[in-house]
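The other protein chains are all here in position, but one chain of the complex has been omitted.
Going by the order they are written in, the chains are A and B; count residues from 1 in each one.
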Amino acid sequence: MSDDPQQHFGGTDEPKGDSGEGMSPDGAAMMRLIERLYPICRSITGNGVRQTLKILQEYAPLDITEVATGTKVLDWQVPREWNVRQAYIARLDGTKVVDFATHNLHVVNYSTPIDQTVGIDELRRHLHVVADRPDWIPYRTSYYSENWGFCLSQRQFGELTDPAYRVVIDSSLEDGHLTYGELLVPGRCDETVLISTHICHPSLANDNLSGIAVALALARHVSSIAPRYSYRFLFIPGTIGSITWLALNEHKIDAIRYGLVLSCLGDRGTVTYKQSRRGDAAIDRIVSHVLKHDGGDGRVVPFVPFGYDERQYCSPGYDLPVGCLMRSEPGKYPEYHTSADNPDLLSGSSLAHSAAILRQIIGVIEGNAITRNNSPKGEPQLGRRGLYRVLGGQSSVENAQMALLWVLNLSDGRHSLLDIAERAEMPFAAIRAAADSLCATDLLSLVDA
Amino acid sequence: MSDDPQQHFGGTDEPKGDSGEGMSPDGAAMMRLIERLYPICRSITGNGVRQTLKILQEYAPLDITEVATGTKVLDWQVPREWNVRQAYIARLDGTKVVDFATHNLHVVNYSTPIDQTVGIDELRRHLHVVADRPDWIPYRTSYYSENWGFCLSQRQFGELTDPAYRVVIDSSLEDGHLTYGELLVPGRCDETVLISTHICHPSLANDNLSGIAVALALARHVSSIAPRYSYRFLFIPGTIGSITWLALNEHKIDAIRYGLVLSCLGDRGTVTYKQSRRGDAAIDRIVSHVLKHDGGDGRVVPFVPFGYDERQYCSPGYDLPVGCLMRSEPGKYPEYHTSADNPDLLSGSSLAHSAAILRQIIGVIEGNAITRNNSPKGEPQLGRRGLYRVLGGQSSVENAQMALLWVLNLSDGRHSLLDIAERAEMPFAAIRAAADSLCATDLLSLVDA
Partner (left out) sequence: MSDDPQQHFGGTDEPKGDSGEGMSPDGAAMMRLIERLYPICRSITGNGVRQTLKILQEYAPLDITEVATGTKVLDWQVPREWNVRQAYIARLDGTKVVDFATHNLHVVNYSTPIDQTVGIDELRRHLHVVADRPDWIPYRTSYYSENWGFCLSQRQFGELTDPAYRVVIDSSLEDGHLTYGELLVPGRCDETVLISTHICHPSLANDNLSGIAVALALARHVSSIAPRYSYRFLFIPGTIGSITWLALNEHKIDAIRYGLVLSCLGDRGTVTYKQSRRGDAAIDRIVSHVLKHDGGDGRVVPFVPFGYDERQYCSPGYDLPVGCLMRSEPGKYPEYHTSADNPDLLSGSSLAHSAAILRQIIGVIEGNAITRNNSPKGEPQLGRRGLYRVLGGQSSVENAQMALLWVLNLSDGRHSLLDIAERAEMPFAAIRAAADSLCATDLLSLVDA
């Protein structure tokens, strides 16, 4: 099938940076998935989430879990399930002036049902706009406080000049379930890498859909490499979803060695890594290393207890080694949580670059090891093993040979290959390649970490 | 009484910075005390010190201790007591040309008695002037080497053209006492905060009197707050006074948890904190934190074994956590140790600001604690406890809510509220307020430090 939606998904092309739109197959496939998911009205519960997860199952064998309303999860309870069929503001003559059918951001997420005529003054107390952007619609929620409301552009707001309007929100807020997806790619050991992304935002592209697309591509990549570590991918509603998963899956938590929350990975900004609460966890060092050698415009920012689900993973009772990988940070790009965070904001090249960075991170996680130099006194004679140039006297030595010398010098059982790469200021892949060359002789052994 | 000298002393207005002379009542009261003490001729012993301490007793119930000449104190002995009745240089016709009665800096402190006619060449070997400042009189001492001398302006020096002068110093250097003042404000525990200031300088305002005035204001403030810690205020002669107190009060030393030497706190310079010998003691962190959040023009400088009585408290046999709070540093402002260090050099605003900084420091000392999050797995649901905004989706969160999140995230029994304030880069008071809000629910407990 020439238009197989899965074609190229999770591919391993390595496009760099953001310039030019000669889009890689990888980036194009992610864009197609995002455009497909964009129109769906998601929330922290409800049919939009179910529909989204079903589509993801076309690409990877996710398990879908339903958790009943009222289930006690840590300090919280699973809320009632919210669904909305239609919602609008109409003139008293019936003309709809704001309509959920045209954009699902128009209704405040988790609005209670209403069908009545409302005076303009009261109505305005339920309306939300974006300051300074006449055409953008904001995204607002009221999950834990019963209320109703509409979000609209300032232009629409200005046109509401009648004394009263009919307001209809045909929603339901009833006992049901919270739904999430989970995919385990088993490795050669039980130690786990956690990849978590939220799936609760309605028509928002960078915040939500980009993370879903990149996580899915990464899941497919990891499935293709017969990994050492096990990889657990979570597709969950923000906050209440991670709280629910943590509450119901205590037995899976201890095995987590590395973790990343993925979000906002498709815009044209440079990559930003937010450290775990620990700040010096292995994942923090690994991502910093990869960004440093990826052209150097990636940024590392410290943990703060605000953001995405790293807030839960990094709460003091868990303190998991989980950071957050983004391009632009939430709240720091103007389109954030507005109708302007749509597929036009994204770049296939950015998506592909984000996925490539993640593959490099996985490369370090998978490839890191402690090594031992079996000939630790003096330098071994590399020349007779075909590992050293023949003619002496030149001013400098090639990178590949420097990598050999660094690995030999620091393989004392106390340094990992990542330690060596950091001290040598060389990319991990170059150090790992040197270690592989040396392991092919009698000179180097891998030590169990 | 409308002109009660105590009125406003130790008040808690919080004027900021140095600009404008719309003086706070606090600053004005400190200026009045300084002007009252300024004319007295103090030294490391003698009646000027006694008179000064008596005046301080009008404001706070100081204990006054007299230690006899010859008492062995550490490596030293309490010296003979020095008092001076009159001192002058006169022409042979009796006209006084330099007179102690006009300025008590004119006589070298601890000068031995003399009454004789002296040739101009010999006289000049006993005279001291300030280079480059024709009208300023320097301050010189000769405590531990018997000598006599006069300090005078260059202008006066130039007028000494006669072949001989009559020199009179009617001083006494006799067995007597060293006198110091001490005030203990008891707290709920015996652990002690030491506040030390020197009282041995004659008519010098910034170096000496400003420290006395601010220390006294702080003592009155601390008395008003029913403190957790005990506060010990020392009003002592420099060097020999702290050595004497340390020698005679060994049993009080172990309880000292924090300490500050106060000096030069009234000039118009920015605040300078000199760290304790340890450099990383709690007091060092606390003062740095307070200065960082006080507009950021305060400076922190490392310990050096030269300066005020921190030299003694930080000697290796004690190594107490005692730093030194100043505005301009001794020796680094031109008026230092000259007649130009007089009340005109001071600003009531600076005095009030110095006192306000100290109240903030006390606020951290008193308010710091280890806290424990009682719901450490995931974030607790703040909304249902009235601690979180209702509407979701905005780009950012208010400072007060960020403070709540930081306290919850780091209250793992290993972080103090100061640790949290430092990591959050928020003022201690904001973090403490958040902790108080959370303690009022079931979510947070104080742990004994």
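Criterion: a contact is a pair of C-beta atoms (placed from the backbone, for glycine too) under 8 Å apart; a residue touches a chain by one contact, two chains touch by 3 or more.
These figures come from a predicted structure and were not determined experimentally.
Chemist: With respect to the chain omitted from the figure, which of B:75, B:93, B:132 or B:344 is a touching residue?
Modeler: Residue touching the absent chain, from the options given: B:75.
Chemist: With respect to the chain omitted from the figure, which of B:78, B:127, B:314 or B:434 is a touching residue?
Modeler: Touching the chain that is not displayed is residue B:314.
Chemist: From the listed residues B:243, B:271, B:326 or B:382, report the one that touches the chain absent from this view.
Modeler: Residue touching the absent chain, from the options given: B:243.
Chemist: Spell out, residue by residue, where the missing chain touches subunit B.
Modeler: Within subunit B, the residues that touch the unshown chain are 74-76, 109, 138-145, 147, 239, 242-243, 246-247, 277, 304-306, 311-312, 314-319, 330-332, 336-337.
Chemist: Spell out the interface residues on subunit A facing the chain that's missing from view.
Modeler: On the side of subunit A, residues 373, 375-381, 383-384, 390-397, 402, 405-406, 408-412, 424 touch the unshown chain.
Please note the rule applied: only the chains that are shown with their structure count from here on.
Chemist: What's the distance between the Cα centroids of subunit A and subunit B, rounded to whole Å?
Modeler: Centre-to-centre distance between subunit A and subunit B: 55 Å.
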